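Notes to accompany the following structure.
Let's turn to chain A:
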Amino acid sequence: MKRFGVGFVFVIALSFIVASLSAPPGATAAAKTVKPAAAAAAKTVTIGFTASKTGKFNVEATRQINGLHLWMEQVNGAGGIKLADGTVIKVADKFYDDESKKERVQELYTKLINTDKADFLISPYSSGLTDASAVIAQQYNRIMITAGAASDSTYKKGYTLVYQSYTPASRYLTGAVDILLKLAPKAKKIAIIHENDKFATDVVKALKIYAEKKGLNVALFEGYDSGTADFAPFINKIPADVDAIMGGGHFADTTTLARQLYEKKINTKMIALLVAPPEPKFAELGDACISVVGSSQWEPLAHFTKESAAKEGITWFGPTGEEFINAYKAKYKEDPSYHSAGGYVAGMILQDAIMKAGSTDTAKVKAALDAMNIMTFYGQLKFATGPKDHGLQLGHDMVYIQWQKDKQGKAMKQVVWPLAGATASAFVCPAR
Partner candidate 1 sequence: MILQVYDLTKRFGGLQALSDVTFDLHTGEILGLIGPNGAGKTTLFNVINGVYTPERGRVSFRGEDITGLPSYDVARLGLARTHQVVRPLHELTVRENVMVGACYGREKHSLKEARRLADGSLDKVGLLDRGDQPSGSLNVSQKKRLELARALAARPYLLLLDEVLAGLNPSEIASMMDTVRAIREDGISILMIEHVMQAIMSISDRILVLDYGTLIATGAPEEVANNPQVIEAYLGDPNMTARLLAE
Partner candidate 2 sequence: MLDQLISSLTDGLLLGFVYGVAAMGLTLIWGVMSVINLAHGPVIAMGMFGTYLLFTHLGVNPYLAMVPVAGAGLIAGLVIYVIAVHRVINAPHLSSLLATFAVNMIIIGVGTAVFSTSPQNINYSLGSVEVGFLTFPASRLVGAFGAILVTACLYLFLYFTRAGKAIRAVANNRMAAELMGIPSSRVLALSFGLGTMMAAVAGGLIATFFPFTVLSGGPYELKSFVICVLGGLGHPLGALVGGLMLGGLEGLIPTFMPVSWVPVVEFGLFVLVLLVRPSGLFGAK
């Protein structure tokens, strides 16, 4: 009896060990490896990331991955990254579906590093997921370029290997205050309604400080849960004489907020919202989208050229905006959004750093990233290197768009800020 028990223990224990070896819970076979065309002397680096193929970030994440894949295709198509010592580096990727869930992200990044031996990492979409993956990258000493992750807080945790390609959240809506004061110099009061997540909170905290510094009174400052569908309680709290309403969060909730503001016939001079307005899909709101201002990491209409780079004395790198847009359209049959550009740029950042480092060694590439200061079709790229905010994007700036009606009465977005790159001038909300 006893011997039987002991044997039993070991059989079961063994099977558990095997279980934890062979079937890590939640591992997805959705992984796909894009093998580069075989080249004799080529060395291949693996870039690992997760993508929200399902879940709430599905739309934005897909664009980001499209951008990244376009970059890979171009790099490998051009024969790889050629280093000074003659080595040719090809890139391959390895990715899993994170279902927009944080617990999966951490599991999968650990797997990417340990099992799939990823050399470099790209972040998932959204600040929340990136935050989760950045810990892992740093824990295992891997460089991670973040895309679609604007929240400042990720870069204030003492990480040394995480680099941001987006303009940080703290500079997301401050320009909207400038626009407001330009349009309506007498503006006094603004209301801020924001999603209660890392990204939007970081945005509005900085926004509030900036607005108050500019002499505005923040009459309402409230956060809503990520899944909120009913904004009436918030809208009802907006004082009647408010000059601007700012805030929002991600695409779905911000669109709903814009719609309900319209349905409630809120009168104000300006509505500036996060993330959603630059998306082409925002036009589906119809009249509710008109006059809404949004900030964008990049707009096809915005102009960064080799000439402008030369004028500022910064090195130009990569394709021009037109080349990128045309290549993207050819491959995916749709217009690129700023999320697409973000994915592409994340790849470019790696490419430039590897070239300058002349190696794929983590420490050397890190040094190259720390020293980076380049101009691309997406704008300037330069990272903070201090211990308090290492990796934070310093070079890149936002552009602001506004939905306006063209001559046929069709809604279309125009770049309105900075004035240098503007395609139309901003206007004050029509009374509605």
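How these were chosen: all candidates are chains of the complex that A comes from, given by their letters.
Keep this in mind: a contact is a pair of C-beta atoms (placed from the backbone, for glycine too) under 8 Å apart; a residue touches a chain by one contact, two chains touch by 3 or more; residues count from 1.
Because the structure is a prediction, the values reported are computed rather than measured.
Peer 1: Could you check which of 1 or 2 is in contact with chain A in this complex?
Peer 2: Among 1 or 2, only candidate 2 touches chain A here.
Peer 1: Show which residues of chain A lie in contact with candidate 2 when the two form their complex.
Peer 2: Residue list for chain A touching candidate 2: 54-56, 58-59, 100, 196, 222-225, 227, 229-230, 232-234, 236-237, 240, 252, 255-256, 260, 263-265, 284.
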